Structure formats: structure tokens, C-alpha cells
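Just one protein chain is left out here, and the rest sit where they should.
Per-chain numbering from 1; labels A, B, C and D assigned in written order.
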Amino acid sequence: MNKLKAIFLPFISGILLLGIWYSVAFVYAKNEGYEVQRIVIPFPHQIVEALWDERAILWIATRQTAFAALVGFIAAVTFGYVLSMLLASAVWVKRSLYPWILVLQMTPVVVLAPIFVLWIGQGLPSITAITFMIGFFPVVANTTMGLISTDRNLIELFEMSNASKTQEIAYLRVPYAMPYFLTGMKIAGTLAPIGAIAGDLFAGSSQGGVGGIGFMVILYNSQVKVPELFATAFVACFLGFIFVGCVNWLHWMLLKNWHESVRATDIE
Amino acid sequence: MNKLKAIFLPFISGILLLGIWYSVAFVYAKNEGYEVQRIVIPFPHQIVEALWDERAILWIATRQTAFAALVGFIAAVTFGYVLSMLLASAVWVKRSLYPWILVLQMTPVVVLAPIFVLWIGQGLPSITAITFMIGFFPVVANTTMGLISTDRNLIELFEMSNASKTQEIAYLRVPYAMPYFLTGMKIAGTLAPIGAIAGDLFAGSSQGGVGGIGFMVILYNSQVKVPELFATAFVACFLGFIFVGCVNWLHWMLLKNWHESVRATDIE
Amino acid sequence: APTEQVSSTNGLVKVTLQTDWYAQAEHGGFYQAVAEGYYEDFGLDVTILPGGPNAMAAQKTATGKVEFAIGRADDVVLQASNGVPILIVGSFMQHDPQAILLHEESSVNNFEDLDGRSVMTTPGAAMIKYLEKRFDITIETMPVDYGMSRFLADKEFIQQCFITSEPYYIRKEGANPKTLLIADSGYDPYRVMYTSKTFAQKNTDVVKAFVEASVKGWKSYIAGPRDKANEVIAKGNPKMTEEFLSYSLNAMIENQLISGYQDEDQTGLIDPDRMQALIDDLFLLGVIEKKVFSRDLAPISFLPEYLQEMIDLD
Amino acid sequence: MLIPPNPDTPLVKIENASKCFGDTIVLDRINFSAKKGDFVSLVGPSGCGKSTFLKLIAGLHLASEGSVTIDGLDPKNAREEMAFIFQDANLLPWRRVLSNVELSSQLRGVSKRKRQETAREVLELVGLSHALRHFPWQLSGGMKMRVSIARALTLSPKLLLLDEPFGALDEMTRDKLNEDLLRIKARDGWTAFFVTHSAAEAVFLSNQIIVLSAKPGRIAEVINVKLPAFRDADLRETSEYLRQVANVSRSIRKAH
Partner (left out) sequence: MLIPPNPDTPLVKIENASKCFGDTIVLDRINFSAKKGDFVSLVGPSGCGKSTFLKLIAGLHLASEGSVTIDGLDPKNAREEMAFIFQDANLLPWRRVLSNVELSSQLRGVSKRKRQETAREVLELVGLSHALRHFPWQLSGGMKMRVSIARALTLSPKLLLLDEPFGALDEMTRDKLNEDLLRIKARDGWTAFFVTHSAAEAVFLSNQIIVLSAKPGRIAEVINVKLPAFRDADLRETSEYLRQVANVSRSIRKAH
């Protein structure tokens, strides 16, 4: 699999999908008329057009959402990582905390949002908190799984060296769990932008006329600007790709020397 | 870690959390008055009361949400699993599809919901589809990671046996990826109820009486019935615990004989 | 915390008004009062905080995050009767712009025709319960998605709207809407301003000043000129256009939403009898569980004197 | 040997094959042919390239230069006829001993009944009948290797590649398995490449011994073992055998 192919293949499949999209939109338009088609399933070029026309305002919204997503993502990853180590450090810690972490994860954002807003304030703080809430559990679940899957033989090796719990975690479990952690991070990466958008919907503030992407979603929605709406989705995906791309790069950097996932095939 | 302790510890920590909760609520009430406290941080017993008072209607809503969550969860797991195998089967498949799977995952529900409703109809079908959308990617990301992490030596063993790609996947990669898959499944399990609730918010319907939990959330929210709102969160958590519990049971059943995560310590 | 001591700068009392949506003509009077300096005249320094899909205005008011908020009377009554310590202190729309949005071609022509249909509206909305009871019909609901694409794609689709807003976009998309104003069904709540009980007790003068200045703002916004206010609105909502603002304004004037159906300009008035009738309706519909009184929830004492006098005349 | 080797058609033909990993040359211009029925041992210092040699023959590594053919075919296309016992046991951790042994025949589509039968037989042979239902983590190092040996013996290959299969076993088990191996070979007539560190073992089993030297791996010497085709435990007592073992030992030390 050479590099050219690596770019070529998603391109090919992209063209294919684009073709399908155009056909569906076209058939729809034939049956229902172009006016309805535009607001149900706009042509891709209409979306690009919308993206271009709205670039100034979308740029502002994107910056805000990107910021919230980034902060939430970093918080989710850091906190998730530390929490996992805490959970893996002793069985009683895990037994005591894990159920309540699950509760935190499973409490719907709609319920949490008001609490956040009341306690830490409307706008960015709450949006970030919501992004964090949505992204941290995949990191915890994966990292914890990695930490407790560590090869028994290697643990015996560490035991024989009188390694402290901290050393065992730092030098053995953490590197061993790295592939798991990175997978969790990848999931958190895809969730961060949609988390920030959801946060915008539930706890955003349009004060000063600038909101995030979620704000634009509502605006476009209320004005039946469907191509523009799809353009916001495009932006969300774009942000997500940046996160996932960074995680993939990290994956490659950290594991390239030793882990099957990067040695064997190329990474996603 | 004996069984008694296993139940005892989360119980202890639960009591502790309850204590903290009561103290915070109490202090808040002292400073701001009980009326405000009730709508900012209700006492746990007020939530239980609300749960009891609203039991009839919550029961119906819960049934509907549970059904959507279950179907969405099963779809996410099944589809995610199959998709991962497809992705792992050949590098060109992965190259071609993976970016578009990411796109699907990262398109905000607010944008997708109207399309779903338009194409597959209001209510359950769309709610299920949204639940599915929210839950399938963690399964894909994890399973794919597991499938491509498979030990090179074992792959050489299969190569020497002239194993077909199908055999390699079925007898080697799939069992090897099982711990990863189960982690993805656990994440999907926690996402299923909140997915169903989000689906309810965007594509629900009161057809045949009340709607799902998401409906109730909107209702309680608009009436500032905060204890009732927390009660819905309680129900969501309860549903999530059932899913995660099932996945944990599966984890134990499938891996108990050979995998470190269940041999070494007890599972979460 | 409900502000007990209000802070002041340059002798002006700082307060915040939480609206229920992004800046729009339906909030015009408040923006007018800011832009034209009416609030300052009454010793207030008002910041308007635009809302959104989840404004949580009642919680914020009750907990003192903001001093004032606006909403529809039935919602506020319901919240208050649920124990949220808030108080209605004045109105700014005599009639609610909420309506049922239909296509011209739709087979639904009046409220009775809604029987058995699905309407996209806020789940549990009291107005739907009222319609069901009043006309002895059943209506299914689905939650609002803040959009109109489904309406445009389906000639039989029904959703809630503001007569001041959605029909504009529907026309722009080349469709012909018709509307059934909820107020015409007999269910006719005010749109009101409210504050927390504590704040009202401790700062009666501030509240009175706020109500009077706001009412003045509304009268002035309807009368015009309103360029300065519209400029502020446009700044707070990047997709706002001159054309849309004037459409909304015209709809408000045409339907006498602000001033009321009476010949006399009633802007800002709360008629205790009309309010009590609404509360009674809500009680009969089972929306609120215990009987409450207009005098407790919406005391007229915060209204400007001239409006209080108008009530006495009735 | 029951099936007389045909001197005209070498089964394994290695022509000028080299193998590099990055910049390091591991195997340097190897030339070697093995006829059908040959038992070739590979000896040499640790890290000299013995495993790499076997993997070249198996087609698991591609020669960086030169060529390797099995019966005229590319190694990848001749896998049906090969069995490989790896240096590590390579057991599937989720399978019990019995089904680990069944794996090879299962992948080749042998019916469940048949392959279980064979698996039980070979497990008997390697002395693990009592551990059929153990999981790999419940086995000792030597037991794991024996499971791996058993797995390869369920097949009837034309070419057997063995990478230090008996290194982790005690002398007695090892001697027994050596004898068993010769017996099975006499019955099935396969060709074998066998990596070992024991000169005695090499002499006992082989008719040819390749001595590799290290860095880069080159063929230092090919020793023809001149011992009768039929060999059993008694051979170990003969002085001719001991002489040849000493001889091979010397060659290995020289190549170091």
C-alpha cells in the first residue's frame, strides 16, 4: 500500500459517494421539484456554495466551537487518563468509583446542562464541560481495559524487581495500555466537535451575536437554509478529522517501533 | 476481593456521595432558601419522591426509550462488528471506507435528525437510527484496533496453514480482538440510552400516548420540575447499567478462561 | 443568589434581562428601551442576554443569575405553581404570536380539523391540551426541530409557529402558508416579564422602573423610529435582515399583539381577571395541580400607575 | 528411507538467496538444494539466521535477492505441502490444548471427528494426554512446545520445517521424540529442515547438516552424515555416531 494509493482510495470512494448523492438528489428533484430537493437533500455543489457564501460568519462560529472542542477534548483525555490510572491502581478504588463514573457518563446532557449553566455559567465554560462529559468515558473505558489486560508475566517481572505500584503503572501498564488509550482518544476525538455543538445547543450563549456552530445550526434551521446547515456539518466533520488526524499521528509516533497495529498494516 | 466486598464498596462510596450531595444541597438551601435549592440541586429524597409520583408516566416513557435503546444498541454492535471485519479484511476497503465512517460519526445529530425523519419516518425508526449512529463508532474503532493488533507470529501460523482470509478473521483476529470489541460494546452500552433520549428530543413522537424519556425531559425542563428531571436521569442511568451489566457478563463469560483482564483482577 | 443588594455604577442600577430566544423583533421593545436610553432615564443599566433553545430563564431568574426574564404567561404560571419562586411583574404582549402553521392547500382549515393529526410543537404544551379539550379532539405531538424543511417538503405537515416569523421564510421559499392563531381559539395568554420573589420584595422600585421603562420601550418600538434598536438586534443575530424585522413588526401591529384588541392602547397591562381566567383554564386542564391566584402570581402593584388605573376602570 | 529420493528434482532449491532487514544483511548469498526425503539440520551460533533461513523456505520472508522454490513453485504456493514448527509455541490463548492441536487440520477443512481423533493421537505421542483440556497459560514451557509439535504432526506434509522444537525439553523426552520423528518420517517420507543447537541431535536425525556462520549468515560447511538410513536409540551408543557428533561440534565452533 503505497502513499499514492493511500490518498487515491478514499478519493475514489468519495467520488463514488458523491455520485450516489447526486443521483439521489436528482431523482428526488425530478419527483418533488428542485425547490423541495434543495431543502431536503441539497446537491453537494449547493453545500460548497453555501460554505463559501457564509465563510465569514462560519469562520467565527467555527473558531469558537473549535476552541470549546479542543479544551473539552484535552480535558477529557487528560482526566480520563489520570482517572484510569487511579482506577487501575487498586481494586477497591475501582470498585468504589467505577459505578459513579458510569452514572456521570450516562446522565443525559439535557439534564446536566442546566446544572452546568447554573454552577459554572452560560457559554464557553458550560460548553467545554459538556464536551468533556461526552468524551471522557471512552478514554476511561479503553485505558482501564488496557491497564488491566497487562501481561501477567511482565507483572511478575516487575514484582521481582520490587517495583512500586507507581513504577508498575508508569513503566509497565501505561505503555502496555497505550494502544487502548489511543483508541479511546480517537473516539473522544470524533465526539469532541459534536459534543461542543451539543453544548452550544444546550448551554450556548449568543451574546454579542457570536455563537458557535450549534448557534448557526439553529439559525440556519429556523431560516430553512438547508445547504448552509449541511455546511455546518461539513465544518464539524472537518474539525473531527483534525482531532482524529492528530491522534493518528500520535498513534504512529508512539507505537511505530513496536506495536503490531502500526507495524503490520498502515493505520487508519 | 470477595463478593461481599464487591457489593459493599460501591455501596459505601454511594453513601459517601449521598452525604456530600445532602450537605451541598443543605448548605445551598441555608444560603438561598429551599425553593431555590429544590430547582438547583434537589435533595435525593425529593428525586425519589418525584420518581414515585411520576412512576406511571415514567414507566411508559421508559419502556419506549428502553426499546429504542435496545434496538439501536444491538444494531450498533452488530453493524459495528461486521463493519470492522470488513475494514480489517483488506487494506483497500479500510482506506476507502474509514474516512466516510468518520464523517457519519461526526455529523451532528441535529443535522442528521431531519434527514432521518424524512427518509425513515418520525418516532421509533428515527430514534433507533439516531441511537445507532451514536453508538456504532466506538464499536468500530475498538474492534478495528483489535483486529489490526493481532500478534504477527500467530498470523504467520495461519499463513502457513494456508488459511483463507475468512478463516484468519474468524479463528484468529476475531477472538484476538474480543477484549477490544467488548470495550467498544461497553461504551456503546453507555451511549445507547442517552442516544435514545437525544433521538427522542429530535425525532420523537407522542404517537400512542406519551413519548419517551426525551419527551419527559423537555416537559420537565420547560416546567422547571427539577426533581422530576433528575428522576429521568436516574432512569437513563438505570437503563445504561443494565446494558453495561450485560456486556460485563458477556465479557466474563467469553474471556474468563484466557484473558488477563478477567483472570488478573475482577472486571468492572 | 437572588440579588438582594443591587450593584450600581454612575448611579445606575445594573440589571440583566434574559430573553427566550436570539435577538429578534419580538424583543424589540426591550432593545428600544436600551437604545433610546429609557432604562437610563429610570436609573437602570440593563444588559439583554439573548436566549436560545435552552434559555433556562426561570432557573436563572430564581437563582439570581439574572434579574428579569420574559416568557409566555402560561409557562410562567406553571413554573411558579411548581414552586419556582418567581413573580410576574408586567406584560409586553397582550396576545401571544403562537400559531398553527399550515399550507394553503392543507385539508385543515380550523382547529376542529386538527383531530387525529400530528403537530410539531413543544411536548406537553398547554395550548395543545386546551385545543383538545375545547374542541374535543386528539392531537399527536412531536418535538420541534427548529427547522421548516419538513414542513416545506410535506403539504400536509403541521407545526407551531410565530405568526411574526415562520410565514416569512415559508413565503420566501415559494410556498403559501396559512395560520391559525392560538389566541383565536380562546386560549389567550399574555407574554410577560417576571423576576424572582426575593428581588421583587427587596427592590420594588427597581422592578417598577424596569416595567415602566420596558413598556415605554415597546410603545416607542411600535410607533417608531426604531433604527437604533434594530441595529442592536442585527448585531446580536447575524442572520437578521431589515426586511425580516419589518415583516415581524408588521405582523405584531396587524394582529394587535402588543397593544391588544381594545381600542385603547393596553401595552404592558395585566388584567387580573383575564389572568385568573387563564389560571383557571390551566387548572381545569390539569396542567397545574393546585388552584393559585392571579393576585399572588401576578400582582399589579409593579405596573405603572396609569396602567393600574386602567384596571380600576374595568 | 522408504521412498527413494529422486536425485534429479530437488524439492527445495535456494539460489543465491540473501535476506536483509534494512541495512543489515542477515543471510548472504545462500545456495542449497534439498532432495525429496532429505533431513537437513541447520546449526550455528545464536542470531546467525537459522530461523530466517526457515522462513525464507516457508515464504514468510521474501528473499531480498536470489530465489527460493519448492518443487519448482513459489513457496507461498506450496504451503499446502508444508508444516512449520515455530521457535515459539504460538498457541492460541483462547483455545484448549486439544483444539489448539486441531487448528491446523481445522483450517484445512478436516471433519471435526477426524481431526479430533488425530489430535488425540499426536497428543498421546508427545505425552500430553492428561492435559487435553488445559488452556495454554496452564502449561509449562516444555508442554507448550509439545502442543505446538503435536499441532504440526497432525498434518501429512511433504516438507516439514522445525525451528528448535526440542530445545525446551528434557533429554529423555527429547530422545524419545527424536526417535518418533524418524519413525514417522520413515512412514510418511517427508523432507525436513531442522534447526537445533545440539550436534548430537543433528547427527542423529539428519543426512545433511548445514553449518551457518554469523554476521552475515553464510553457509560455512555442509556436512554429509554417513550413518545408516535406519536409526534407533542404539545408534547413540556407537562410536561412529559419537565421532561424527564430535566432528560436527568442532565444525560449529570453527564457524563461530
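Note that in this section a contact is a pair of C-beta atoms (placed from the backbone, for glycine too) under 8 Å apart; a residue touches a chain by one contact, two chains touch by 3 or more.
All figures in this text were calculated on a predicted structure; none of them were measured in a lab.
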Not-displayed chain touches, in the whole complex, chains A, D
From D:D28, D:E81 or D:E164, residue that would touch the chain that is not displayed | D:E164
Thinking of the whole complex, not just what is shown, which of A:L16, A:V82, A:L157 or A:M253 touches the missing chain?
-> A:L157
Which residue numbers on subunit A touch the omitted chain?
-> 153-154, 156-163, 167, 171-172, 175, 178, 257-259, 263
Name, in rising order, the residues on subunit D that touch the hidden chain in the full complex.
-> 21, 43-47, 50-51, 87-88, 130-131, 138-143, 146, 164, 167-174, 197-199, 215, 249, 252-253, 256
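Convention: only the chains that are shown with their structure count from here on.
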When the C-alpha atoms of subunit A and subunit B are each averaged to a single point, how far apart are the two points in Å?
-> 16
Roughly how many whole angstrom separate the Cα centroids of subunit C and subunit D?
-> 87
Mind checking the centre-to-centre distance between subunit B and subunit C? Centres are C-alpha means, answer in whole Å.
-> 38
By residue number and range, which residues of subunit A touch two or more other chains?
-> 40, 110, 114, 118, 152, 201, 217, 221, 229
Note: subunit C residues in touch with at least two other chains are 54, 56, 59, 63, 145, 147, 149, 153
